[in-house]
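All protein chains but one are shown in place.
A, B and C label the chains in the order they appear, each numbered from 1.
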Amino acid sequence: MALMQLTIIPMGTGSPSVGDYVADVQKALEKEGASFKLADMGTIVEGEPAALLTLAARLHELPFGRGLQRVVTQISLDDRRDKQVGLGDKTASVRRRLG
Amino acid sequence: MALMQLTIIPMGTGSPSVGDYVADVQKALEKEGASFKLADMGTIVEGEPAALLTLAARLHELPFGRGLQRVVTQISLDDRRDKQVGLGDKTASVRRRLG
Amino acid sequence: MALMQLTIIPMGTGSPSVGDYVADVQKALEKEGASFKLADMGTIVEGEPAALLTLAARLHELPFGRGLQRVVTQISLDDRRDKQVGLGDKTASVRRRLG
Partner (left out) sequence: MALMQLTIIPMGTGSPSVGDYVADVQKALEKEGASFKLADMGTIVEGEPAALLTLAARLHELPFGRGLQRVVTQISLDDRRDKQVGLGDKTASVRRRLG
């Protein structure tokens, strides 16, 4: 299992706010039944790596549906195979170290 | 005020685990009295942009202190000047849109 | 058409060098017949967005084949639909502005 951070950046919107675009992504992830968490600088989704990237390709299309001509989508995929690491596991492990 | 996501990647450690390096960063941020939050894919810190990047330069040195020869530090700085946006504000704004 | 920057980071290798892993990616891209360019901080590939992410999923598997247990793959997908933008087009456009 891997964790993917996804940040979809709508370009040329005419406004500094991007909340509507982020809300579209959250609604789509709920509809898909994905295991995810909205964080301050992106959305974190857990799953198998190939499935996560296929999902990212679908979500990347969403801002074009609102009439935009350019979208920059950024993905960081952290995939560890010696043990299962899901949402919240890495932060819990660091907190244990900090006592 | 800006939000900075900081991900410090220790290279060539010999182990898939990086928790000790992440814990070093958390301890240093607490000592500095920074306003920050540990997230699944990085640490989010709030502050003025120039001060955040100076802080990032100090934190980037930490893994070298454990004997490493290569560190990749990744920073995303989101700086909005038409209104104050701190930790948790962006996620709250999206949640309001979702009702 | 979109441009994808792909950076595959092998974790826990025991050495600061990652050149062998990068070479694996280049060989695989040549075999695929992809249109790509090796740059200082990642590999840039041009193509359709969904196909690029499927390709990224295959390339992400390569370091596991060398025995690693953790791989962090980072992707930035820049997709502009009001005009065709391929490898080298954006840098040429900026150079024209600089005279």
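We adopt the following convention: contacts are C-beta pairs under 8 Å (C-beta built on N, C-alpha and C of every residue); 3 or more make two chains touch, one makes a residue touch a chain.
Since the model is a prediction, treat every value here as computed from it, not as a measurement.
Chemist: Check each of B:Val18, B:Val71 or B:Val94 against the chain that is not shown and name the one that touches it.
Modeler: Answering carefully, the residue with contact to the hidden chain is B:Val71.
Chemist: If you put the missing chain back, which residues of chain C would it touch?
Modeler: 3, 5, 7, 16, 19-20, 22-23, 26-27, 37-42, 44, 76, 78, 80, 82, 87-88, 90-91, 93-95, 97-98
Chemist: Please output the residues of chain A touching the missing chain, sorted low to high.
Modeler: That gives, for chain A, the contact residues 9, 11-18, 68-70, 72, 74.
Chemist: For chain B, which residues reach the chain that was dropped from this view?
Modeler: So the residues of chain B touching the unseen chain are 11, 49-50, 53-54, 56-57, 60, 64, 69-82.
Everything below uses one rule, namely that only the chains that are shown with their structure count from here on.
Chemist: Find the most central chain, measuring centrality by the gap between its CA centroid and the centroid of all protein CA atoms shown.
Modeler: A
Chemist: Averaging over Cα atoms per chain, report the distance between chain A and chain B in Å.
Modeler: 18
Chemist: Report, in whole Å, the distance between the mean C-alpha point of chain A and the mean C-alpha point of chain C.
Modeler: Their C-alpha centroids are separated by 19 Å.
Chemist: Going by the contact rule already set, what residues in chain B reach two or more other chains?
Modeler: In chain B, 16 touch at least two other chains.
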